[in-house]
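Beneath this line is the structure, given in structure tokens, with notes to follow.
One protein chain omitted, others in place.
Coming up: chain A.
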Amino acid sequence: MGEGCAVWLYAVIRDDLRERLPSARGVAGERVRTVVEGNLAAVVGSVGQRDFAAEQLARNLEDLDWLAGAARAHDAVVAAAAACGPVVPVRLATMFGHDDAVRGLLAARREDFRATLDSLAGRSEWGVKAYLDPDEPVNAASAHSGPALSHGAAESAPGGTGSAYLLRRRAELAARRSAENSARDWAQQMHERLRRVSTASRLLRAQDPKLSGHKAWMVLNAAYLVDEDRVERFRAVVEELIGWQPGLDVELTGPWPPYSFAVSAGVRDG
């Protein structure tokens, strides 16, 4: 690599798996390579300063197209490595000035990386998202004390339209509270069932409706680390949850490289 380059870090793997990595292109279209230190290998690529120097990178990350392209390219490399064996994915846009700094990281954190790789071997990450549509007739019906009842109460109220409105409004608020309680309760039950067939779990933040395109409430966004030999059972539980409750929409994504389970692995610079 020449001057004006930075080293983009995709993932850390065991050195003995490095020969099995397929040839791949990275976030800058560069050929992905490895940097070895001890029994660890870092999957890296040399990226040009033009797009990846801090200032320009910050600007690029504000560009949705650029961010989407980088995210997909980064994931493609990490997933290709994950297909060969255990992998510790690294967060997007982690860069070093040169290969020696990467070797320094691998040496300094050798025990952490090895322990994490061991804990992730033979396991993959699965995502489960659940949505509840509060406007589904069946949710509205179970949440309201019944549309007929509230209308009836409104019509028979003596105070005219003002109190009719208040009664209706009160019924709507009660319905919403009730739907929210069901949503929380169902999410908790789903999470518990999925945890029983997985090794580890992590609750992710609910996705913004503007990003997900879902108008329904997101009641669960979670990641599960699942043993290879339990994947069928895990999927079967998800299948059961689809259609478990009326108005509840459940989605499965994966397998993912274990992004959500490399975070808390204690691999962190002091």
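General observations
FYI, a contact is a pair of C-beta atoms (placed from the backbone, for glycine too) under 8 Å apart; a residue touches a chain by one contact, two chains touch by 3 or more; residues count from 1.
Note that in this section contacts and distances are computed from a predicted model.
This figure omits one chain of the complex; the name its UniProt record holds, of "Hydrogenase-4 component E", "Helix-turn-helix transcriptional regulator", "Putative ABC transport system permease protein" or "Gas vesicle protein", is "Gas vesicle protein".
Checked against the full complex, the one of A:96, A:131, A:186 or A:234 touching the unshown chain is A:96. Although one chain is not drawn, its touching partners on chain A can still be listed: residues 6, 9, 12, 22-25, 53-54, 57-58, 61-65, 67-69, 71-72, 74-76, 78-80, 83, 88-97, 101, 104-105, 116, 125, 127, 129, 204-205, 207-208, 210-213, 221, 223, 253, 256, 259-263, 265, 267-270.
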